[in-house]
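Sharing a structure here in structure tokens format.
Only a single protein chain was left out; the remaining protein chains are all shown in position.
All chains are identified by letter, namely A, B, C, D and E, in their written order; residue positions are counted from 1 within each chain.
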Amino acid sequence: MEAPIQDLFTINNLWMMVSTLLIFIMHLGFATLEAGLTRAKNTVNILFKNTIIPAIGLLTYALVGFNLMYPGAEFAGSFFGFSGFGLSLPEGWDSSNYNAGYTYFTDFIFQAMFAATAATIVSGAVAERMKLGPFITFSLLYVGVCYPIVGMWKWGGGFLNTLETPFYDFAGSTIVHTVGGWAALVGAFLLGPRIGKYTPTGMKAIPGHNIPMATMGVFLLWFGWFGFNGGSVLSADPGTVSRVFVTTSLAASAGAIAALITSYIKFKTYDITMVLNGILAGLVGITAGADKMGVLDAVYIGAIGGILVVLGVIAFDKLKIDDPVGALAVHLVGGIWGTLAVGIFGELAGLNQLLSQFIGIAAVGAFCFGSSWLIFFTLKRTVGIRVDEKEEIEGLDINEHQMRAYPDFASKD
Amino acid sequence: MEAPIQDLFTINNLWMMVSTLLIFIMHLGFATLEAGLTRAKNTVNILFKNTIIPAIGLLTYALVGFNLMYPGAEFAGSFFGFSGFGLSLPEGWDSSNYNAGYTYFTDFIFQAMFAATAATIVSGAVAERMKLGPFITFSLLYVGVCYPIVGMWKWGGGFLNTLETPFYDFAGSTIVHTVGGWAALVGAFLLGPRIGKYTPTGMKAIPGHNIPMATMGVFLLWFGWFGFNGGSVLSADPGTVSRVFVTTSLAASAGAIAALITSYIKFKTYDITMVLNGILAGLVGITAGADKMGVLDAVYIGAIGGILVVLGVIAFDKLKIDDPVGALAVHLVGGIWGTLAVGIFGELAGLNQLLSQFIGIAAVGAFCFGSSWLIFFTLKRTVGIRVDEKEEIEGLDINEHQMRAYPDFASKD
Amino acid sequence: MEAPIQDLFTINNLWMMVSTLLIFIMHLGFATLEAGLTRAKNTVNILFKNTIIPAIGLLTYALVGFNLMYPGAEFAGSFFGFSGFGLSLPEGWDSSNYNAGYTYFTDFIFQAMFAATAATIVSGAVAERMKLGPFITFSLLYVGVCYPIVGMWKWGGGFLNTLETPFYDFAGSTIVHTVGGWAALVGAFLLGPRIGKYTPTGMKAIPGHNIPMATMGVFLLWFGWFGFNGGSVLSADPGTVSRVFVTTSLAASAGAIAALITSYIKFKTYDITMVLNGILAGLVGITAGADKMGVLDAVYIGAIGGILVVLGVIAFDKLKIDDPVGALAVHLVGGIWGTLAVGIFGELAGLNQLLSQFIGIAAVGAFCFGSSWLIFFTLKRTVGIRVDEKEEIEGLDINEHQMRAYPDFASKD
Amino acid sequence: MKKIEAIIRTSRFDYIHRCISKLGVKFLSFYEVKGMGFEHARQEMYRGVAYEPAYIPRTKLEIVVPDDLAEGVINCILQEGKTSEVGDGKIFVYEVLEAYRIRNQDTGEDAL
Amino acid sequence: MKKIEAIIRTSRFDYIHRCISKLGVKFLSFYEVKGMGFEHARQEMYRGVAYEPAYIPRTKLEIVVPDDLAEGVINCILQEGKTSEVGDGKIFVYEVLEAYRIRNQDTGEDAL
Partner (left out) sequence: MKKIEAIIRTSRFDYIHRCISKLGVKFLSFYEVKGMGFEHARQEMYRGVAYEPAYIPRTKLEIVVPDDLAEGVINCILQEGKTSEVGDGKIFVYEVLEAYRIRNQDTGEDAL
């Protein structure tokens, strides 16, 4: 092999590895965002979930996920494939013979980091009332099995990839974010709202206990998104990756401003949590087409995402689906919007594409809604998914963990 | 184009992109530092500002800033140039034809991340008393227009770059830090001190509410500075970038130790906030000449920066200019010191250089002082820039945002 | 020099620089982990230590450490070498003539960031009761002199590297982690337990005051470990670095799960601090052989590390050696385990290797135990190492720093 | 005038408050106190060491009322504060010599 | 001896304290309480939902004084605590049976 090719391979692989660690730190972003937007008495619990999920995600992805998601060329165009348990190094795994952009191990670890984000999305929506055991069980199954199956449909060469006009989802508005979003919807719905959220005398606010922590979470997520989207180029290609950086950042910025304005119009106040959600909605929105959008497209997509997220939060509250951190508005609404946007804005815009995007959203939605309903419902009917009333009021930390997040501070209530 | 050139281009561009995300995370650094060094009742407000600034900065930089700062060769040696609104991809934008080190998009996003830091510096100095609306207005104008104009003078090929002995400012001790610093000075001065800071019976301490958060901020800033200075090499050149890493780190370390010793001598106590400011002063100080300094030069520059920052904090307090986070001592004093140091230490040291450094500092200072005075003063006379007394005492969070940063914790007073 | 070689050199150097900044951020990880697991009244103190250590570490490493640790080929196989004070650029320092993977400056700064971690490990174990001055003195000597001497034995080409079957320690399970661990043991032992920890009526819990901060610390450490282990490849070699990423991540994950299960069995509760320690134990464990392990090896090593860390915490408590953050169980036990594991699992497994590993552990242990005893004991007998009872009860922050970490919050007791 | 002090379960506050309001007593002060009594604090656990925090967090109410309202308020607390499990708390009654409303210098029962 | 309890606006504390000090009363204890009364808490807002925190944070003073000083202290509070807007708070006066200084076992008025 000539040196130049090997050099380029080394560069590409380097970027993919850096992307991997950027995606890794998103888990800290999720952990702090979710902890910040919930109450102090449930903080250990939410951190516990967000700490254990990446661990579970990485291990199950090594055991089955990777080979479910990338079963190989023989499963092209299909719905399901599996190439065996565990990781086994193919011939030439560490050279451009495996792939021009990365080694087999880079491929695995990059994809594995992605996988765990889906379950993390769920943890925010079911926060402050779901039992720990069933949540871990759910995550195990959902990250281990459901996510890779859906991922295979597109990224593993499955049927969504072989539509006449192939479904397009660059970095996972549908494949990652709505996958998490649907399960979050099912979970939040089957659990019911937190005690005291929707009362006979109207909706009550349950403020998040640590706004700095939530802010930090969103910055870390944006930071990680450079890897999430930038790494999805699957090489260090200067033009594409830098374009993705620009579209991603501008969408996030536009999302922030749009959410600021929308929430100000709606609520007559500067709500930082809405701005934070706006940033995330911009990011989720641009994710499906980050490499196919122009500068203005990105701004539009982000801005619309920012508007939708505020309306989404209001809408889910109207439906009495209690989502403490706005995960549904961000990941589900934002993910659907971003996926559709590929058919509306940018290089691929067109009716056929829009149709394919619909098909993709619907297929993934049906499968994820169904499978997460199955899991959550089974858990609900067997072990139960919700902590009992007394535990919820006293807090999950002291009941599920016999521990407090801030033992030295006096609490307000 | 031959492969090797393209490979090197890809490597360079990769480093520039990584630098971009390092600079991005500095915004979280500023947010947490400033929030940590102010009071709990103003935390949402300061976080809000620091969250919205990068969004505004990126969007305005795309709209006008980039083309104001880099208007093109025809404006070489001049004071002002503009090459039109928005971003438009030049021919060969994604290859080494555009630049040996980066694509057009990388160029933009790297520079855009720099831009927002100037406004962020201001937010710390005006914290705990400035109204939100006027602050956003100021930031919009300052980041959108003033910063790029000044930037053009040197980095865009303007008159400071074509002096006989060109003004030297590697990564922006003057172009970024004093630009922020002058506006911070004007803002802090026109606002006046926080209620209760300078009383008839003497100066009062108003301790920052969260020292861990402030510490985190400084670590993140140092982390980001590897990209701020390292990326200013504008390529991944191994020798220069690694040298910049070393000078940057040693200056920060020397700043820490010098500030520790100085503040111990002055105050007879180990004040961590002074050590944190010392690190930042070392970093700001080395920024102008990070690529021209030897190992010992860097240590000297950092150490002197660390001494100056402590003396600066004391001096501004004597002048009754109230700067809750020490932004003036760090960015203004530190920035001036660093710029001058290029004429005193390292490869460029010499009287002519020192003179050019003075010219640069003075020109930038005059313009920034003037323009920020104009903006702040106009705002003061029209909409007003300071919250009213009751709001300030109760806190900006509850008054400007109707929200609390830590609703679950009992506060002390 | 031909372009391709220079390109590869640039890539390698880039990765080494990125690794450097990843290791840098580990210091924030240590700071937040240690602060989170101790009490609010000692928070400024622990942050102060963790802020000043990297500064001291970098400066002393420039002054003496680097040349003690890498004294040059003439000291091959020996116990001690020194090539003079300060940094002096060798011929061709910025090209592949110096090294195929990095420039002289990259080499220095990468190694310097490693150095400071050893002292940081100690700060956790002696937290909440050690005087600031003696701690700084100890760190200065230990990082400046002891660590580089031990490092030289292996990485500087010393006698451990020239054993018949050379001692193997890829990224420092022994050379870094046990070096910190032995000193932590000596320090914790000579100081004695915190007041109220082991009472006549049994052991008392002294809960850490900020679990979110501790969690953040562990995520940042894992994040940084990609550079700690990944950078220890000393090039961007795609196969090896990506393999290291995989083994590192899987070991951390397995450590988390194993610690979760072990602590659940032992304590019947889901203790997040044990899961966090489990992650770290997995990381420390894999460090010695991260480039020589297969996927399953990594999982085993991590899992055993996760079990050992829980048993270790229990054991040290039984011995009444009070280690507030679990540094001994993580770094000392984990480091020894990881080093031995190289002789048990993976490519190098074998009795001779195991023997060499024992020799390495023993030699390093003897030297570090001895030298840190000498320093700590001398300090104890002269200036004293422990704050007095009243100071300890009131907190080190108010006594050593006259400052509080959270002045706006009401404390619980 | 009487001052009624009650140490109650924090979780019963809303119920008691509602009952008292119905009597027309809309004014009260309350704050967190730490209680020691028959009921023991829930065990916590940290790194393998179980421990009982030394106290139970409780809410203390203070209500000053004209003599004739005292009985009603006490009954509210007795009824609504009761879970019949150990730890429900106590009510203490004191004599108030004088009361003033700072806003308009009203004194005596007018001030309440 | 009398115990004077006052529920005041936190923002008036310094003024009241200064006035009382001038009377020669330098000793007092105070702490945060939550008040419910005529004045309603400022509305807060979170993610589109406006809500009124159930209470207003207030400061409670406790001062034990010899009978002859009581009036002066009460006047201080009435004057300096007054903003004339709803929510200024209340003063309550109680009889103290006995007082002790722990340091030296002084009792009665000597203990104050």
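Quick note on the criterion: a residue touches a chain if its C-beta (ideal position, glycine included) is under 8 Å from a C-beta of that chain, and two chains touch if they have at least 3 such contacts.
Please read these numbers as outputs of a predicted model, since none were measured by experiment.
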Taking the whole complex into account, name the chains on display that the unshown chain touches.
B, C, D, E
Consider the whole complex, including the chain that is not shown, and state which of B:D7, B:E34, B:D107 or B:D271 touches that chain.
B:D271
In the full complex, chain B touches the hidden chain through residues 203-208, 263, 266-267, 269, 271, 273-274, 310, 313-314, 317, 326
For chain C, residues in touch with the removed chain
393, 398, 401-404, 410, 413
Pick out the residues on chain D that sit against the missing chain.
2, 6-8, 31-38, 55, 58, 60, 74, 77-78, 81-95
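Note that in this section only the chains that are shown with their structure count from here on.
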So how far apart, in whole Å, are chain D and chain E when each is placed at the average of its C-alpha atoms?
19
Two or more partner chains touched - positions in chain E
32, 44-46, 50
Residue numbers in chain B touching 2 or more other chains?
4, 7, 11, 14, 18, 210, 401-404, 406, 409-410, 413
Spell out all pairs of chains that touch, sorted by label.
A-B, A-C, A-D, A-E, B-C, B-E, C-D, D-E
